[in-house]
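One structure is given below, encoded as structure tokens.
Omission of a single protein chain aside, the complex is shown with its protein chains in their original locations.
The chains carry the letters A and B, assigned in the order they are written, with residues numbered from 1 in each.
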């Protein structure tokens, strides 16, 4: 059995606007793929193309080995959980969970067992006879997940499932989702979110979307440590994006020569250097930068320093300082050469 | 919110009361008062009696009441079926088809009821379908008249229905017919109830088309109210009118109780 999802040049247009531009992406069987991007980036459209609620103008969508592009939603065999839960308000919890099984004419005798199993799995067994309106948002979301899992789909689509929950519930549900996926290792998950924490925590791979296009795709570690575009660098984690010019064995930033891997970039070319703020240290070292403190923010465990280096603002997250440095003080920052990533400039600075 | 001074507020309330009470409250009260009286001499009714009511729930009057109830129930059920069908179909159509269908079903709203009565009379006094002189012609005309209202309120409800439920159901593998029966119609139930109540009330009070069509053995209550007042029995007419209003209100109340029980949010 092979499941998984394959987008093959999927384009969605509404009139003159292209909301999804030639997306080609494969989600492997049992893989968790996060579609990460700001609103309007096309990530939800991609998910709805899998579900069958939008019809691609071009390209094909495959679920497993089936080409589902022309199939109506009810023939696709997917599970889907949306932000607003969409529990049927006129049905009890157990009726909601049984809905998919009954709609597919599942053998009647097996339905109660499957419903109980799905509710147990999401920890909602005790609420089977309640109505959705009697449940909290988090509980409703668990029921929605149970309802999607009851039909034992090969593919589970999650559209911003946690964004209607408050921060504390969200991290709890995130752990729940990770556990559920460990229990159901064969289910492919397509998880749409604008929240990098959700994507980094849950996903095997992240597809970064912006302006209807796939910008970058890779494991969370790859994207975080080696982003390929400025957009990825700034959307996945924090980043200093410094305008630099490529030199022989490093780069030139605001008149300072920095030693960083240049990976064959043409000397003299303009580029962007990405350095994560928490990898910038205080004091002298390799790749020292001298500047003046323009802003200090206390963030509990860390201090965020904004340092003006030759007219550019460099952010540094350092462990909480005992004495807050005064604004305007001269300061030296450094970072290790291997912590910097050189990006081609201007690719994504729209 | 708007008027902040105490005096200003009292002045606006006074103006409201002066306009509202005589125009809207008094007429209904007057009818109720008259229905319990035998004379109206001077400023107030006199000769308190319940005689008109004992007459109003007997013989001809009782028959008129049941006639109205049966007509209204039949017409609203037919209109609700027809209007809901059209509204649901229109919702799944796109562009021009939808506009034509919607326009077609609101058209009876714009046509005077008297003309609907005349048209039905002209059309069903000849083959292929001879209904003139039967109760069916009254029920048919009422159905035509209230279908537009049923269609309008159901299509407003269909538009308000969040597509997320249908999509969730389709995602779970439910075919369109299953979605309609198990998700859309149950969710529309409160609105269908409201539409049915509206149709019922309108049909109960319908006079214009009925005057053109009613056969002697199928005389609805409004016609009886008219004939009573027309021959000068204003007090009997009032009692019949109160019975008409009370029955309508009772049915509306019952419908709205069912609605609250069937509403989920």
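Here is the rule we go by: contacts are C-beta pairs under 8 Å (C-beta built on N, C-alpha and C of every residue); 3 or more make two chains touch, one makes a residue touch a chain.
In this text, contacts and distances are computed from a predicted model.
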Which of "Malonate decarboxylase acyl carrier protein", "2-aminoethylphosphonate ABC transporter permease", "Phenylalanine--tRNA ligase alpha subunit" or "Sulfate transport system ATP-binding protein" matches, in UniProt, the chain that is not displayed: "2-aminoethylphosphonate ABC transporter permease"
Selected from B:55, B:106 or B:161 as touching the chain missing from the view: B:106
Options B:55, B:185 or B:211, residue touching the unrepresented chain: B:211
Residue numbers in subunit B that touch the chain omitted from display: 1-4, 8-9, 12-13, 15-16, 19-20, 23-28, 30-31, 33-34, 40-45, 82, 85-86, 89-90, 92-93, 97, 101, 103-116, 118-124, 140, 143-144, 147, 198, 201-202, 204-208, 211-212, 222, 225-226, 229-230, 234, 237-238, 241, 244-245, 248-249, 252
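Just so we're on the same page, only the chains that are shown with their structure count from here on.
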Mean-CA-position distance for subunit B and subunit A (Å): 55
For the subunit B and subunit A complex, residues of the former touching the latter: 162, 164-165, 167-176, 178, 182-183, 186-187, 189, 262, 264-265
For the subunit A and subunit B complex, residues of the former touching the latter: 51-53, 72-80, 82, 84, 86, 88-90, 99-100, 103-104, 131, 133, 147-148, 151, 157
